[in-house]
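Once you've had a glance at the structure underneath, I'll fire off some questions.
Here the complex is missing a single protein chain, while all its other protein chains stay put.
Now for chain A:
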Amino acid sequence: MSNFPFLSVLTVAPLVGALVVALLPRRRPELAKQVAFVWSLLVLVLSVLMWIAFKIDGDRFQFRESYPWIPNWGVHFTFAADGIALVMLMLIAVLVPLVILASWHDADSSRRSVPAYFALLLVLECTMIGVFAAADVFLFYVFFEVMLVPMYFLIGSYGGHQRQYAAVKFFLYSLVGGLFMLAAVIGLWVVGGKTFDWQALSQVDISTGTERWLFLGFFLAFAIKAPFFPFHTWLPDAGGAAPAGAAALLVGVLDKVGTFGILRYCLPLFPDAAKWFAPWALALALIGIIYAALLAVGQNDLKRLVSYTSIAHFGFIGVGIFAFTTQAGTGAVLYMVNHGLATGLLFLVVGMLIARRGSALISDFGGAGKLVPVLAGVLFFAGLASLALPGTAPFVSEFLVLIGSFTVNKPVAVIATLGIILAAAYVLWMVQRTTQGTLNPALTEIDGMRRDLNLREKVVIAPLVALIVLLGFYPKPVTDVINPAVQATMNDIGKTDPAPAPGTSVQEASR
């Protein structure tokens, strides 16, 4: 089974599905939705099989496949997954069917074609899988850039208020980052002896000056993508304007490409530069945690608020990455997964609220819990997960990041901890203003607000809630996969952990 070309099939399958869905007649939107949903479930099944076939104590990179593409430049279709990529692929495979289900009626009110919406979601899934599965820098870049196109049309064609502005801003920001990366990719290709193979490139010795420039090229692209302060301004606009399902994917997965890229490319390929720039990156991450949290407190738009909380969370991930300990690194990767689940859930729930109310403004709600108690309860749960309450999955990762960085850099850990307090502020205040307190009389006049969760929505929410609780109490299946890959990354940059043997400490912490 381990010889099955999992990664290439996983990448291509959603694309085929997208073609099928796009070719379905416009007049039969329900059929398109069903086909897209079933297709994404098939992808999920395939990913689960891959997860089972992955050997935890095996090679760092597994399922490696390589086919020549442009021999003149040494470009190959090389796919390979380490533990970090594996958990991200799994996250995508879980989120996409749920997002499709959650977006069942999102495109109905739009004047655009409904099949096109679901085809775009599947194209997006293809590019997202590709970007995490690629082990060829050129191939990675191709997916990194092409990913923009479906997202651009999802935001621009199906989004809400100010969607044009948001879509263009999203595209330009990402493209600018991508072009900096292109220059660095070409530079890497030249110094690396005209190969794009990740494993070959990680062996190349680069002079200090060049290494720093190349690091900057990659880092800038990833910092915009993630986004880190001060490159974050596109996210609230894009997240605020995108339809809720697309926003969940945008923040839940797409932005992880940035942090994943730093772990996979910036650290192992340019270890010395990474160490040299680490203080700056940590500073950006810390500013992001505090600044974005403060902005989140002041938001009146639910989707923008969630977007700002994400920027704060990406700050935590950044701290975890640049602390250079296995604990913090494992915490960061785990955070990427948990944040995808928690923020994905939060976005979807918020989307359900907005769809009922017809407005995203917090001030338009108030006491909604009296009308839709279950939905309000789920919102509360998603909020608690987002502020990393013990017992929910994000707590484990946040805790790992903090203790992992505390051992090497106490001030950073202390400042980052302040972010937890602010997180409580923005989440609880948001929940209070929307679902608690006296009932806003305007709400009772809206039909939608009298409908609590229907079966479809419950099916969307249940797996996410279950996963968040499960990983909150028992993260071992995920940490076991992540840990060797993070350790290998730390070896690449020549950092060893200061305190006791890392393997045991991580497991103790995660219990």
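Observations on the model:
The rule is simple: a contact is a pair of C-beta atoms (placed from the backbone, for glycine too) under 8 Å apart; a residue touches a chain by one contact, two chains touch by 3 or more; residues count from 1.
We adopt the following convention: contacts and distances are computed from a predicted model.
You can't see one chain of this complex, but its UniProt record names it "NADH-quinone oxidoreductase subunit N", from the set "NAD(P)H-nitrite reductase large subunit", "ABC transporter ATP-binding protein", "NADH-quinone oxidoreductase subunit N" or "Beta-ketoacyl-[acyl-carrier-protein] synthase family protein".
Of the listed residues A:P97, A:G156, A:G288 or A:G318, the one in contact with the hidden chain in the full complex is A:G156. Considering A:V20, A:L175 or A:A200, the position touching the chain not shown turns out to be A:L175 (whole complex). Checked against the hidden chain, the listed residues A:V9, A:L31, A:A53 or A:I186 yield one contact partner: A:I186.
The residue from A:V48, A:I70 or A:A442 that touches the chain not shown here is A:I70. Interface with the hidden chain, as seen from chain A, comprises residues 69-73, 141-142, 145-146, 148-149, 153, 156-157, 163-164, 167-168, 171-172, 175-176, 179-180, 182-183, 186-187, 189-190.
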